[in-house]
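Structure in structure tokens, see below.
Yeah, one chain of the complex is gone here, protein chain that is, but the others are all in their spots.
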Amino acid sequence: MNDVLLSVQDLHVRFKTYAGVVRAVNGMTFDVRQGEIFGLVGESGCGKSVTGFAVLRMVPYPGEIVRGGINFRGEDLLQKDESEMQDVRGGHIAMIFQDPTASLNPVFTIGNQVTRVIRQHMSAGPGEARRRAVEMFDAVGLPDPARVFRAYPHELSGGMQQRVMIAMALSSGAELLIADEPTTALDVTIQAQILALLTELRAKQGVSILFITHDLAVVAETCDRVGVAYAGDIVEMGQADDVLHRMKHPYTQGLLAALPRPTYRGQALQSIEGSVPDGIYLPPGCPFHPRCPAAMDLCQVEKPPLFSVGPEGHVAACYLYAQEELA
Amino acid sequence: MSKTPLLEVHGLTKYFMARRSLLSRRQKLVRALEGVNLRVYQQETLGVVGESGCGKTTLGRAVMRLIRPTSGQVLFEGQDIVPLDRREMRRYRRDMQMVFQSPYSSFDPRFSVLNSIAEPLRAHTTLRGEVLVSRARELLEQAGMPGEILFRYPHEFSGGQLQRIAVARALALNPKFIVLDEPTSALDVSVQAQIINLLQRLQRELKLTYLFITHDLSVVQHISDRIAVMYLGKVVELSTTEAIFYETRHPYTQALLASAPSLDPELRQERIILTGGVPDPADPPPGCSFHPRCPMVMPICSQIEPTFTDVGDGHMVACHLFGEQRGA
Partner (left out) sequence: MASIHERSTGTQATQRAARFKELGFMLQAFRRDPLAVVSLVLILLFIMGVILAPVLTAYPEQGRGDPNILEKFQPPSRVHPLGTDYLGRDVWARILFGGRSSLSIGFLVVFVASAIGIPLGAAAGYYGGRIDDVLMRITDIFLAFPPLLLAIAIAAALGASFTNAMIAIAFTWWPWYARLVRAQTLSLREQYFIEAARSIGVSDASIIARHILPNVLTPVLVQATMDIGSAILTGAGISFIGLGVQPPTPDWGKMISTGRIYFIERPWFAGSAGAAIFLVTLAFNLLGDAVRDVADPRTRRAVS
């Protein structure tokens, strides 16, 4: 449970566009441990999705990883060549996306697509691959797996398609699943099913999950540890409970205060002034300082490192907590 | 908040013809709305929640008369607007406005902010030139945006800013009633809070009535006075926000509320995980549309459709557990 499976260190990803250079990820550092569900949470533009793609070296053009390390089971993924990465993708690390309809090829049956993935990573014959596929469909709770095998993607509902995606992702024995907003496009009742499925898969098959989302409530219910991302870097990280209820970073506090809750009904919601910086014009020093109610002079100059703010590895990138370290 | 309904909907039904599949030419009947009845009272916010296929978006459009209902009435200030022709409808267009889900496609990319806000003013008033520009400026400021942006273009703004401009545009003709179709779904949490605060402030200042369509339960709980829960084209439960959340009656509403992930562990309810997915609106189950997934299903549920009945204090539910048929 405590072994580090994936380690992202000081990751920097950049996009060269006509409008300028977009610094999407700026020093992102976190670990995903064996058997845990790690939530990478943030609003749009914080770099969380790009980080997910970067792990699999699938950052779309014109993006490129300019600095940093990505280690999986001790191996540096950035040193691998394309054919080695193809083994990793699906074989060790798999990814599922927000919109399953966009990830499934409409002209092939589900069975065709899943067996192809299986046979690519394990030397299995068609019969063996089929059996494994049907097994996986059952494991992800699809009713009537044989029928699903023969079906075309459009014949299935969104929730079923997402289950198929999860089955496909895990069918070749991946140990780490990167889930990029997997339930955002689904109805609430279906979302509940999928989240339950993911938690179950973690319990039964020991799959570790990097769960990328903007939905704090989903993170609260599903994740063990959480990293809050802002402007391409982690601003707070720790056990889910600590980060979401004993938050320390002003951004995390602002974010949670902005959520409508039954207890504040009738009162105005607290919002964070201003908006998320665009990747081209990042403020100097701490990227949150222009919007921070507690900003100090130092914050405009030097970007704060992660300081310890609580037990069990609860850290926050904020000078408010520097005292503890300096003493 | 008075007891006079500003908007009343009776037996609103809308069917669409759609193709069965990509290759087939045969059509299927999609029952988007089936006999919806509800009222929206002056200066209140009625929230409409439901999952995909429930018809809430169609309801919003039908109420705005952007689509013609198959049958039923939409009474605005007592007048049925369904049979009106274009000319007669014009005067109601000033009173009813809409804010859409995606701020990015709510604006013609080739129109400046000024032109977009001025469009309703040009269509309905004689304001032109300087007077028009200053009115547009006023509207923007009311929505919390600076007047200088009048000559910029939509792609220069973020989602939250665009949504404010959309609100400014909706206020241009001093409407009484605004339909908000998922206005915050495409926005980040912190921006969503700003927009919700704006909408509530404007409602108080301008005495507006809102029909707020959303799938987000925490937002609807925060902003609505009453809530209608829809499933497969029908309203299954309708009551005050308090009652919907704390005296839930309909099994679907219970499952919906229980499915929503929550930050506060104390508020997390026993998960009622529904089996299966939402059925196809073209092929609804007989009797009560929810019966195949209902944890409390009874034999009668697959045969007879439950009527929408008052179970006390105006709390309406469509379920055999509470209807007159119970025990019959």
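Just so it is clear, A and B label the chains in written order, and each chain counts residues from 1 on its own.
What we mean here is this: contacts are C-beta pairs under 8 Å (C-beta built on N, C-alpha and C of every residue); 3 or more make two chains touch, one makes a residue touch a chain.
Quick caveat, the model's predicted, so the values are computed rather than measured.
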Identified contact with the non-displayed chain, of A:V8, A:V22 or A:C299: A:V22
Interface with the unshown chain - residue positions in chain B: 61, 64, 66, 86, 89-90, 93, 96-98, 100-102, 104-111, 116, 119-120, 123-124, 144-146, 152-153, 155-159, 161, 166, 169, 173
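Note that only the chains that are shown with their structure count from here on.
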Separation of chain A from chain B, taking each centre as the mean of its C-alpha atoms, in whole Å: 32
Residues of chain B defined as touching chain A within the complex: 21-22, 51-52, 158, 160-161, 188-194, 196-197, 200-201, 215, 217-219, 221-223, 241, 245, 255-256, 258-265, 267-268, 271, 273-274, 276-278
Residues of chain A that touch chain B when the two form their complex: 43-44, 143, 154, 157-160, 187-193, 195-196, 214-218, 220-222, 244, 254-256, 258-262, 264-265, 268-272, 275-276
